[in-house]
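Note that one protein chain is taken out, while the other chains of the complex remain in position.
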Amino acid sequence: MAKVSLRRLSKRFPSASAPAVDAVDLDVAHGEFMVLLGPSGCGKSTTLRMIAGLESITAGELAIDGQRVNDVPAKDRDIAMVFQSYALYPHMTVFDNLAFGLRRRNFRSTEIERRVRDVADTLGLSALLARKPYALSGGQRQRVALGRAIVRDPKVFLFDEPLSNLDAALRVGMRGELIKLHHRLGATMIYVTHDQVEAMTMGDRICIMNGGKVVQIGGPLDVYRDPVDTFVAGFLGSPPTNLLPGKFDADRLVIGDNGLPIERRDVPENVIFGIRPEDVTIGGDGAHARGEVLAVEPLGAETIVRFRLSGVVQDVLVRGPRTVAARVGESVPLTFDLRSAHLFDPATLHRIV
Amino acid sequence: MASLVSRPTGVRAGAATRVDRQPWSAIVLFLLPAFTVYTALTAYPVLRTLWNSVHTVLPHSARFAGIANYAALVHDDIFWRSVRNTFIWSCVSPVAEVSIGLLLALALYARIPGRRFLRIAWFTPVLMSYVVVGIIWVWIYNYDWGAANAILRAIGLGRYVQAWIGDPRIALPSLIFVTTWMWTGFNMVVLLAAMHSLPSEVLEAAELDNCGWTAKLWHVVIPLIRPTILNLVVLSFIGKMKIFDLVWITTKGGPLWSTETVSTYLYKRAFEWSTFDLGYPSTIAAVWFVIVLAGVFALTWLFRQRERLEF
Partner (left out) sequence: MGRLLRSRPFEPATARSFPTQMLKRVALFAIVALYTAFAAGPFVWVATMSVRTTSEISLDHYAWPAKWHWEKFAQAWFNSNYNVYFENSLLVVASAVAVLTVVGSMAAHCFARYRFPANRVLYFVIFSTIIFPPQITIIALFQILVQYGLYDSLVGLALVYVAVQLPLTVYVLESFFARIPGDLFDAARIDGYSEWLIFWKVSLPIALPAIATAVILNTILLWNEFLYAVVLITDESRRTLPLGIQRFMGDQLEDVGMIATGLMIAIVPVVLIYMFFSEKLIQGMTAGAVK
């Protein structure tokens, strides 16, 4: 395991106008599971590939265990990577796939044998060692890709959206496997994904990226509860945070035709009010607003209700309990948990409160 | 939605209607022209050639000859010489053309500058008619002023000048050289396309597995383009088994049968020599047909991919 430091790391592709990765600062501690999260094209994969050495670094510094590795070839960085498409060698057996890297590094064959069998046992691949990738299922291929990385015993593990190609049920199972793996190996892992559920459940810390820049770094619950701007607030959580435009009027925040008892304190007159669907209660005393029910989506364990607040353009989504006594067209009082709400500056989209 | 059963997609995307409701008239309509042509000008001629082979076919009559033609073939020295020449050609060419093509493809794969131009430039010999190529190379091989000897003289190796296609000992190799010149570019283009179609992530994985350029080529690239390599070998083999044009333009089978191929020999016996018998050449054609098919099957069986290389 090792620590990885990125200092103002940047990547600009020759034909592009804007940098793909723009001055990223990131510290990953020993044994930490760091998730790079963000929408497609935000530069997270490129950053990962720069750490791996598969992309050259345009500017900035990359250090592993304190040593600058900008110009060190990928194979000498003691890094292993699990690719989204698994990238197994199609013409080699599972055993050879796992052993290839070790053979190329001139390990003794007894050592190779031992390591491969150990890893195969751990991942439940022992029965598949003689098969070729085409005869494996998606989940099995994924485990072989994982095994190939583990067998190398590298300083850092890199994951490039490894679960994206699996179906939903398999994904949930593999998530658990990876978490257990991390606990067992205690290795430094950097994991790229666009799936915020994966990020929240697996990461020690999450680094959220957008447009090539780092937006926020923090633990899952910290980032969830205290988003630094509307992007983070809207990206984490499903359904996403409700973001409503509001205007302060004396001692109330007016949203549409509704007024919320919020004190104005050193904030601009116009703000964006953000509240998560689970922090809105249907009914309740001291109702802050009235909403007309547009749709009720029962999910089994809970219900998502879509409201229209008078005077407000966007729909408001509310997480309700398993059964909700609301019908389409009804006008229902809504209570907001104001302690969990946020105010964002509409100009910078940053959080103020 | 559990009751919805997804419709089987069938062998190919959007495979059409069920068997019982096939628009038979349309199918027949679509296939009729092609199969008419095929039957009249391919299938029937094959059968007729076979029929010819057991007859003595004179301009206005045909006499049944049984296996006389086949028996005569066994003792036909020129025929066996031509078979030998053709086989030498068909075995040497694929090796030369594909391996050099592979090297060239690797050079372009390494992203040297101007590779788009080079790819087009190196492909050009393939486009030219064998007639054109033949004439040009007859000139190149000209003893007095041809480029081959001129270059040798210019660099001081004058004692190596040859009558490239006039000397029975080196005429065949000289011609093999010409076909290699022609087809290497073709193989290069195909192999290059195959290399580019390899998934880049597998190559990246190899990079992380401590593979430099050569290791990647040896362990990953070449094994994965093996099916394409095999295809090219078979294509080259078939092409050389058929070869006629080039020989006809350059040496007409000479000197002294050293470049006689089965097709030139057949042509001569059918249309040039005054025997007027089309039966015997048909026998040659029939036997050769079987040999070619056998050769193709042998090759494909020998180098068959034992399992699928999915990626």
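Note that the chains are named A and B in the order they appear, and that numbering of residues resets to 1 at the start of each chain.
Note that in this section contacts are C-beta pairs under 8 Å (C-beta built on N, C-alpha and C of every residue); 3 or more make two chains touch, one makes a residue touch a chain.
The shown structure was predicted, so the numbers you read here are calculated from the model rather than taken from an experiment.
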item: Which of B:Cys91, B:Ile135 or B:Leu157 contacts the chain that the document leaves out; value: B:Ile135
item: Selected from B:Ile120, B:Leu256 or B:Ala298 as touching the chain missing from the view; value: B:Ile120
item: Chain B residues touching the omitted chain (full complex); value: 10-17, 19, 22-24, 26-27, 29-31, 33-35, 37-38, 40-42, 44-49, 52, 57, 104, 107, 109-112, 118-132, 135-140, 145, 147, 150, 181, 185-186, 189-190, 193-194, 197, 200-201, 203-204, 207, 227-228, 230-232, 235, 238, 241-242, 244-245, 248-249, 262-263, 266-267, 270-271, 278, 281-282, 284-286, 288-289, 292-293, 296
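Here is the rule we use: only the chains that are shown with their structure count from here on.
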item: Rounded Å distance, chain A centre to chain B centre (Cα mean); value: 55
item: Chain B-touching residues of chain A, taken from the complex the two chains share; value: 52-54, 74-75, 79-81, 83-85, 87-91, 100-101, 104-105, 132-134, 148
item: In the complex, chain B residues that touch chain A; value: 199, 201-202, 204-212, 215, 219-220, 223-224, 226, 307-311
